[in-house]
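Next up is a structure, given as structure tokens.
Note that one protein chain is taken out, while the other chains of the complex remain in position.
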Amino acid sequence: MSYLRIQSLGKRYGGVVALDGVSLEIAGAGIYGLIGPNGAGKTTLFDCLAGTTAPDQGRVWLQDQDVTGWPAHRMARLGVARTFQECRILPEETCLDNVLFAAQPQGLGGNLLQMFTRGPGHRVAALDEAMRLLHLVRLQDHAHAPAAELSFGQRRLLEIVSTFMAQPEVLLLDEPASGVNPSLLQVLGDFVKTMMAERPRVMLLVEHNMAFVMDMAQDIIVMHQGQVLERGSPAQVQASAKVVEAYLG
Amino acid sequence: MPWMALLMLLGVLALAPWWAAQQPFVLHMLVTACVLVVPAVGLNLMLGHGGLVSLGHMGFAGIGAYVAAVLMVDARWSFGGAVWAAMLAAGAAGGLISLLCFRFRGHFFMIVTLAFGLMLHAVMNNWDSVTRGAAGFAGIPRPTPVRWGDEVWSFGPLPHFYALALAMAVIAFALQYLVVNSNFGRSLAAIRQDERLARSRGVNTLLYKTAVFAIGTALAGMGGVLQVSFLRVAAPASFTMLESINMVLIVIIGGAGSLVGPALGALLYVALPELLRLSNEWRLVIFGVLLVLITLFAPKGLAGLCARAWRRVWPPQSQTPAGAKP
Partner (left out) sequence: MTEALLEQVINGLMMGSVYVLVALGLVLIYGVMHVVNFAHGVLFTLGGYLGHFFFTQWWDNYWVATLLSMLSVGLVGYALERGVFRPLNGNLRNQVIASLGLILALENAVIALWGPNALQWKVASTEQLVSLGELRFSVHHLGIIVLTMAMITALGLFLKHTRFGTAIRATSQNQEAALVVGIPVQRVQWSTFALGSALAALGGCLVGPLFLVFPQMGDVPLVKGLAGILLGGMGSVPGAVVGGLILGVTESVSTLFLPTDYKDAIAFMVMVGILLFRPQGLWGQRVRGEE
């Protein structure tokens, strides 16, 4: 029984074919790198998995449940969390509030009731964990500052911390290293490894920074022109002639 | 700390019938401000907190007004019952209409809300058999007098009606507070700042936006009932596109998204003609110019300016430990 199964996923935008029959099986917890030249379809694959967009063909199963075409908020409730290539955080909220929001229950009925019952709720229970995570990425001093004040690299860290805070079963990180300077990158890498060690789960990591992804992932999937080109360990993939040609050809 | 200021303000307002006893027009102004502030709070929730710019808000106030008018005059309902019915009708209409509007984004959304406001106005203006048409629906009573033991509290006299209006305004603000400082309010804020992000965190944004729209229009309905009970007449001219624009103006000038913004905007709106002794038209010209200036130079409105001034006089205790961002 595979944890995540993708079968013949297809997606086109007007005349552009972004996904051209992608099939993939993820057996269980671990970090899986997803690499490929620009236009290979990596972000589109993420969009289909996270529910940001619906595929035109194909199916997606999460632990034997067919989740094809489910909208983003349902996928999130199911435990699929993602970061964005362009890095999205809530700029007007404090860093702490950003992280706490990820742990907030989001059912409308429950929240309408909570307006009147006003229990201490999730914020108190999650506060310690939120501060711990902020400490791990060295953002604890900014806990009460608006997220808009952070540098880009710090925002990436905040986004990733918030994503982990939601206790997801499947994490989709879209180019988390891009735009991050080397020292913060070290913090980011350590944070991810720590969290994955504390609680193993499925993580898909799209990256162009080869050093970063080869270090983090144990299984690399290479995409090219909307299809899966190659899959294997970092060493195998780096040695593959097909992969080299896809990047340079 | 702001609580103290708020309680003081409330106290001053509650005592208005006494310190303004020699100038009944002040009480009249304050009642008008209350009548305006209730829908303004609703619009503030939609626009300021939820980021939904509705240009047809007063159309829903009209729904509340006319539903209450028909119930109170034709069916002899009490004021209390009519208020509930009006809020329900306006809220339900708002929820349903918003579902249509949410199929559009940005400018489109605003234009469609404008169109619905105009359609509602057309119904009010032309459905003569029910709404009495352009001439207006006259004969709307003040709320029935309330009995306390031997005392009878009638709402005819201005100070008595003012008490009711102030109470309803306070209720509206209380509801706003409950919404904003709750999970629901935080999800709304997230939707306003980044809807795609909110969705990826599990927020069913369509449902939440519909909910806040319904709450906002229900408050508009409440304001509508208060207005027509005060004026004793319901007229379509109170619920036109220009009135909806006035409402947006009150919310923005007061400070969209702030808790006190609607109050500041409404008070300025009623007080300015008195302060400047101007004709109605020039007052509105100044408001229009003020709105443009505020969007250019002070996007947080009066509330933002007050907050800035407040911070200069009382710098906040630093909440962050040493090493905070400069």
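Worth pointing out:
Here the chain labels run A and B in written order, and each chain numbers its own residues starting at 1.
Note that in this section a contact is a pair of C-beta atoms (placed from the backbone, for glycine too) under 8 Å apart; a residue touches a chain by one contact, two chains touch by 3 or more.
Quick caveat, the model's predicted, so the values are computed rather than measured.
Only one of the listed residues, B:I111, B:V170, B:A271 or B:A307, touches the absent chain: B:I111. From the set B:S78, B:S154, B:N181 or B:S279, the residue in touch with the chain omitted from the display is B:S279, counting the whole complex. Contact residues of chain B toward the unshown chain are 51, 53, 55, 100, 103-108, 110-112, 114-116, 118-119, 122-123, 125-126, 195-196, 241-242, 245-246, 248-249, 252, 279, 281-292, 295-296, 299.
The criterion applied here is as follows: only the chains that are shown with their structure count from here on.
With centres set at the average Cα position, the gap from chain A to chain B is 41 Å. Within the complex formed with chain B, the chain A residues making contact are 50-52, 71-73, 76-77, 81-82, 84, 88-93, 97, 101-102, 104-106, 108, 110-112, 114-116, 118, 121-122, 141-145, 149, 162, 166.
Against chain A, in their complex, chain B makes its touches with residues 178-179, 182-187, 189-190, 193-194, 196-197, 199-205, 207-208, 211, 319-321, 323-325.
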